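In this view, the complex is presented without one of its protein chains, the others remaining in place.
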Amino acid sequence: MNTAGAALVLMAGGYAAGACLAVLAPSQRAARFFTAVGATVGCVGGLIAAAIVLASGQPVEASFPNLVAAAGGMVIGLDRLGALFLALVAAVGFLAAVYGVSYTAEYENRSSLRLFGLMFNGFLLGMSLVTCAANIFTFLFAWELMAVTSYFLVITDSEDADTRQAGLWYAAMTHFGLVLLLPMFLLMAPAAGATTFADLRAWTPTLPTATRDAVFVLAFFAFGSKAGMVPLHVWLPRAHPAAPSHVSALMSGVMIKLGIYGLVRVMFDLMSGGPAWWGGLLLAVGCVSALLGVLYALMEHDLKRLLAYHSVENIGIILIGLGAGSILHGAGLRALATIGVAGALFHTLNHACFKGLLFLGAGSVVQQTHTRNMEEMGGLIKTMPQTALCFLVGSAAIAALPPLNGFASEWLIFQSLLAGPYIPRLEIAVGFPIAVGMLALTSGLAAACFVKAFGISFLAMPRSDHAAHARECHWSMRAMMMVLAGGCVVLGLAAPIVIRGLSRVIDSVPLWAGEALPPSPRLWLMVPNGSAQVSPLLMAVLLTAIGLIALLAIQVRGLRIRPTDTWGCGRISQTPRMEYTASAFAEPLRRVFAELYRPTEDLSISVHPESRYFIQSITYTSHVVPWLEKAFYDPVTRGAQALATQVRRMQAGSVHLYLLYVVAALLVALASAWWFR
Amino acid sequence: MIHYVMIFVQTFVAVALAPALVGFIRWMKARLQGRRGAAPWQPYLELWKLLGKEAVVSHTASWLFHVSPFVVFGTSVVVASLVPLVAAPADPLIIGDLFAVVYLLLLGTFFLALAGLDTGSPFGGMGASREMTVVALTEPTVAMSIVALALSAGSTNFGQIIDRTIAEPSMALGPGHLLAFAALFIVTLAETGRLPVDNPATHLELTMIHEAMVLEYSGPYLALLEWGAALKLLVFLALAANLFIPWGIAVTLSPLALAIGLVSFIAKLAILAIAVAVLETRVAKLRLFRVPELLSASFVLALIAVMSTFLAR
Amino acid sequence: MLGSSGMLLTALIVLWRKGMPAYITAYRWQSWLLVALTATIGYFGGDRALYWVAGLLLVVKGIAIPTLLREMQRRLGIQPQITPYVNTATSLLTAGLLALFAYVLARPWVMVSDLPTREGLPLAMALLFVSLFIIVSRRKAITQVIGFLMLENAIALLAAVGTYGVPLLVEIGVFLDALMGFLVMQIFVYHIHETFDTIDVEKLRRLKH
Partner (left out) sequence: MVTLAGVLLPALLASCLAMLVRPYRRFVGWISLACAGVSFAAAGALCAEVASTGLVGNGRWNTGIWRVDALSALLALCIAFVALLASALAPGLRRQDHDDASQTRRLRIYMNAFAFAMLMAVTLQNVALMWVAIEATTIASALAIPLHRTKASVEASWKYLLVCSVGIALAFTGTILAYFDFVATAGEVSGSLNWTVLRSAAPSLHPELLQLAFAFILVGYGTKAGLAPMHTWLPDAHSEAPSPISAMMSGVLLAVATYAIARWKAVIDAAVDPGFSNALLIGFGLVSVAIGAFSLVIQRHYKRMLAYSSVEHMGLVTIGLALGPLGAFAAWLHVVNHALAKSASFLLAGRILHRYETSEIRGVTGLLRVMPWTGALFATGILALMGLPPFGLFVSEFLLVQAAVVNRKLWLAAIVLALLLTAFISLLTHLNRMLYGNAPEGVPVGEHRSWPVVALLVPVVLLVVLGVTLPTALSALIHQSVANLVP
């Protein structure tokens, strides 16, 4: 039993203890603390294990053949790839757990925090196990454990009917994923007995092409439904707002990444890569997800739904990187392929960092303002300055602004896309520039969207009493946000070092073995062929330097500031109703992309009875029609309903009818016996 | 080492020249419109005056309002330091490539837009919303023209692009190159708030974009913003000039080459400035919701550019 | 042979006639035929056990059950005529078809067996199907009971002509079951009559879906 193994045991023990303690807690308040204690201990264990494995590269392996022996037993195997994601789970899990202590205070009278504690720790345990699982049953077990527990976390606020509906959507989609996963894995298994990943790895090369393709397609949609790629994203914008914010942070920051993990694990590790169209599919779906995600986000005024849609966008970006990587790898451009994959993995880390941060920030805001609607916030930068600062950092990072981490990973992905022209086959190569265009548009729109998100909810004057009376949240919550904000900055400035670490992880996957990136100069991110480089750190230094110089220059002549009212065409007093609203902010883009949104507008003006020049009230409502969802899901549900009604008819209540069924069945059976001979 | 000194120097030159460029364009326009117009160095005086004035700041504004001007100015300067103006040294480890430029400018715009929202004035919000729309829609075009350049040069580093273009003049006249140039020029107009996208000469019109955002600014802050905007314009023009018509730019650091580089640089800028001025006198401002059409047109140009370079390979 | 065809005939009578007493009479005749048949088979086959079986049949099906049926009918009183789903002509026709099907079905067995009684097999099958048809197509609870009893007769006949009877132990078990089943059904017919004050099973349609 080596250290890493012990750390894993500590992890599992911590989570288990947290779950049990929370259930047995004497009071709701105690349950809150026990939950966090167990979770933090578990996360520390997980971090230690992951760190050891990442550093040494020695996989931790353990197997418990007697547990569910019939299904192949429980097999644990933590390699570098898994450890990367385990570190992700543990890190974000730790912060979310601590944050949760005071965040869940408001749930004390609403819903059972004992159940919550059980599910929260179970959720963390499930996610950690997914990254350690080394045979089919263990993986699926952990996968479902994660799904079930997260379902209960989503419906924590179960008194609200919408929340329950959201939970239902989520459960349905995630179970749909399992339904695809099961045959996918079993197709890769050589025999009923041999279900460890090692067996699969050895066996998959011998599979016929059709089977391999089937496995890939199944894996793509199964993990895609978890990762939230279009069109399987429907559950994200429902479940994320419904869940408590630190749970949303975990789900959006980590859980959907496990979909990416599964995809990488199956596609590149177990199946060791495939034809160009696999990557092509990833690339295409990635582009669509990125663009649609951000476009729908732009129309959202529910802060958490907006963030949820951005998760769709970022998953898209990650998929683009993976797709580019796998295509380039197939075309023999292995160094550039590594850039793409590294970009994707790096973006996975970054997204976990800033999306976690943003959800925690949103959580603090929602806790203070008791609303998720941005139109009722505003002015929070004055009442909650630190939260605002953290949220700003997160926004800048997710908008891929240098020198923060989002920029670094998107830069790498851009570079891998620019390598498209080197691909000999033209029909594949042309895809790349288009991807560049869409990715650029995506990041531009993301910037616009977060100007809206931050500007409307934090700046200017409070738009409601709640917002006016908001106070800075509890220090523990702020501290966690600070940590993540720091993470965004550090990951950005130290990107070259992170990339070097990631390239080791990539190197540990047999498919990419021996393709570690050439050691680039400390401060620079470089494309292996030296065609481009960038140094976030130096950028930051220059930026601050120039800013300071400018400040000094102004100070030389003395900077005098006179506070007055905002100037507004001679208005006497300024009221929040005169501020630009979120919907107004998004209006131009809604017009531009009207084709996609199919907005329904409803303008009703009531005029004064005396003269129609005196307007009494104007109400304007506009909704975006999610026709994509309708197109995909309505037929299915309608079909099921129709079938169900047909089946109901069978049970008509007449005993003669029932007997007739029996006779008919008998005749059919006899006939089949006849036919079979 | 000498490279970095050179970069520092040329950045300084750019920062110094920027107001003159704006002034020159205004003067040129006045001439074209049959007015005498203010002298080209007028902007320097304005900046000096503004720097001396006190800043009037709204009650509702937060610290962000105070920070933004520095961010905007800073990004412009950093960008200027990344872009080859007078000389394009091939080898050194530059701080960033074309993507870095694009995203740095985006950073500036991001903060400017936030500052616009910060005061809670309807104009600020209006400007911010429109500015972000325009910027978002220009991004793909910029990226595409970058691809077009990178395709031919096999790199997104300025030095390599320029070397390559100088090495193969034929490429500069290729359809891909020209189309990309056109696309980038349109983007320049959009990003720097010129006609037909935005009218830099107006205040308090409901059609304004950039000016609406900075409406609440005054004094030194306004000076920084103006200067930054001017620098941005210069950088864009310089990009258009040097990436597509690189001849004359100094590839070695010999005094002669540098002299030629400086002269040719100013000459190119002057030509482009005149072009802008002529254009601004010729065309009327587009309706806001026609702008996306213009930008999509430029995107199509860039796309065709890429494809043609592809097929030309 | 003759006996089995006779039994089939009685079943057809049930299809043909309408009144309850006729049903019961038909059933009684059928049972007695079964008894006779079993006895003769026992005699020719020289199987002592079959005499016992015949005796049991006589007691249970020939006497006990018909009496109980009469009792039941007396207690339920005169029931309104309920026209079955399928009218008489069609019923008879269907019965004919079922018999035909039975023959087709049972051909291989006739090949298989070498017993002298093997010709009875198809008839037993036919009887089986016809009684199933009776259960399905008749609406009164009591009629269904009779149909079910005929079904049991058919099986007994099958056992007799096919295999010269199953082991005695099994027979006894089956008889007990048959009796129990009948008694329970009788109880339930009373229940239905009390709770729904009708024995038209079609009135039992509250449980759906």
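Should a chain be cited, it is by its letter among A, B and C, assigned in written order, with residues numbered from 1 in that chain.
As a working rule, a contact is a pair of C-beta atoms (placed from the backbone, for glycine too) under 8 Å apart; a residue touches a chain by one contact, two chains touch by 3 or more.
As the structure is a prediction and not an experimental result, all values here were calculated from the model.
Peer 1: Going by the stated contact criterion, tell me the shown chains that border the hidden chain.
Peer 2: A, C
Peer 1: Based on the whole complex, identify which of C:L57, C:A126 or C:L158 touches the chain you can't see.
Peer 2: C:L158
Peer 1: Touching the left-out chain: which of C:L9, C:V60, C:V86 or C:V174?
Peer 2: C:V174
Peer 1: Which is it among A:V490, A:L559 or A:L659 that touches the chain not included here?
Peer 2: Candidates A:V490, A:L559 or A:L659; residue touching the omitted chain: A:L659.
Peer 1: Since one chain has been left out of the picture, which residues of chain C touch it in the full complex?
Peer 2: 105, 108-109, 112-115, 128, 132, 135, 141, 144, 148, 151-152, 155, 158-159, 162-164, 166-167, 169-170, 173-174, 176-177, 180-181, 184-185, 187-188, 191-192, 194-196, 201, 204, 206-207, 209
Peer 1: Extract the touching residues of chain A with respect to the undisplayed chain.
Peer 2: The list for chain A reads 66-71, 137, 140-141, 144-145, 147-148, 155, 158-159, 164, 167-168, 171-172, 175-176, 179, 182-183, 186-187, 189, 191-192, 640-641, 643-648, 650-651, 655, 657-659, 661-662, 664-666, 669-670, 672-673, 676-677.
By our rule, only the chains that are shown with their structure count from here on.
Peer 1: Can you tell me, using the touch rule above, whether these chains form a line, ring, star, complete graph or other shape?
Peer 2: Here the contact pattern is a line, an open path with two ends.
Peer 1: I'd like to verify one number: the distance from the centre of chain A to the centre of chain C, where each centre is the average of its C-alpha atoms, in whole angstrom.
Peer 2: The answer is 69 Å.
Peer 1: Could you pull out which chain A residues touch chain B in their complex?
Peer 2: Touch list, chain A to chain B: 378-379, 381-382, 392, 396, 399-402, 407, 411, 414-415, 418, 421, 426, 429-430, 433-434, 436-441, 443-445, 447-448, 450-452, 454-456, 459-461, 521, 524, 531-535, 538-539, 542-544, 546-547, 550-551, 553-554, 557, 559-569, 574, 576, 578-580, 584-589, 591-592.
Peer 1: Which residues of chain C touch chain A in their complex?
Peer 2: Residues 85, 105, 132, 135-137, 139, 201-202, 204-209 of chain C touch chain A in their complex.
Peer 1: Report the residues of chain B in contact with chain A in the complex, numbered from low to high.
Peer 2: 51-52, 54-64, 70-71, 73-75, 77-78, 81, 93-97, 99-100, 102-104, 106-107, 109-110, 113-114, 117-126, 128-130, 132-133, 135-140, 142-144, 146-147, 150-151, 154-157, 160, 204, 215-216, 219-220, 224, 288-289, 292, 299, 302-303, 306-307, 310, 313
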